[in-house]
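My structure is below; once you've seen it, I'll send some questions.
Excluded from the complex is one protein chain; the other protein chains are retained at their positions.
Here is chain A:
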Amino acid sequence: MASMREIKRRRSSVQSTQQITKAMKLISTVKLQKARTRAENSKAYFECMYATVTSMLAKAGNIEHPYLQKSDSKKVGIVVVTSNRGLAGGYNSNIVKLITGSGIEKENIRLYTVGHKGAEALERKGYEIVEDFSDVIEEPSYSDAQAISKRLLTDFAAGEIGEIYVAYTFFKNTVSHIPTLTKLLPVDTAAIAEEEKEGESSVDKLTLMNFEPEEEVAVGLLVPKYMTSILYGAFVEAVASENGARMQAMDSATNNAEEIIEDLALKYNRARQGAITQELTEIIAGAEAL
């Protein structure tokens, strides 16, 4: 049996770890609330954008535009959204797994990373990282998203990448975060048309929408905005998910620490009782010997 002193030391060390995890949990709860409000506020913009773009594409389904067609390049650009900090449970590794298990060949993937953790993990695995935008995730702003989508579009126009995806964690609710891989470009007109049929969007189907400038030009102007809004939405969701994941991880860490402390307390008491008994036996034995 471990000595009393050893057990005591171990217990106090677990206790101070527990304090840290408790504090981290509280911090991420506050951050989560903030990030969640932000995600909810930006939802209106995103939904409206989506409705407009889908209705535009549904109407202008047959137009030819580089943004709507697959280009010759086999390379696939993926924006990977992870966090800059760890201790968030499976949050970062789930995204990494999503990339490695996506079925796209490693040689064809070009990564645009947002978040150190994902960038480091994927670099170790030998993926090609074109550019890193990790600072963005600290406090994502719409202009950051604009800068990134501009960079992506430049590479897309130059033929360096033929498709663009974004990998992020969708914030369903506080306990459920889903790693998601979404296609940004070329815009999947067939899928959109299908969805359009299923669910009625906010735009009244009977009204015939006019476009100014014409659809062909409007597509060129709207698609970058659409992309930016998806990217921004992805960042905001990812921040909420990160804090949600960290909150959960820290909650279970605190609970585990509690369990260990209880166990150690029991061991400590037992050891103490053992020491007392031993001492008593020794004294009695000594007295008898006289």
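Criterion: a residue touches a chain if its C-beta (ideal position, glycine included) is under 8 Å from a C-beta of that chain, and two chains touch if they have at least 3 such contacts; residues count from 1.
The working rule: contacts and distances are computed from a predicted model.
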Complex member absent from the view - protein name from UniProt, among "Acetate CoA-transferase subunit alpha", "ABC transporter substrate-binding protein", "PEP-dependent dihydroxyacetone kinase 2, phosphoryl donor subunit DhaM" or "ATP synthase epsilon chain": "ATP synthase epsilon chain"
Of A:7, A:24, A:56 or A:80, the residue in touch with the unshown chain: A:56
Contact partner of the left-out chain, one of A:4, A:129 or A:218: A:218
Of A:11, A:38 or A:267, the residue in touch with the unshown chain: A:38
In chain A, positions touching the absent partner: 38, 41-42, 44-45, 48-49, 52, 56, 142, 146, 203-204, 207-213, 218, 221-222, 225, 228-229, 232
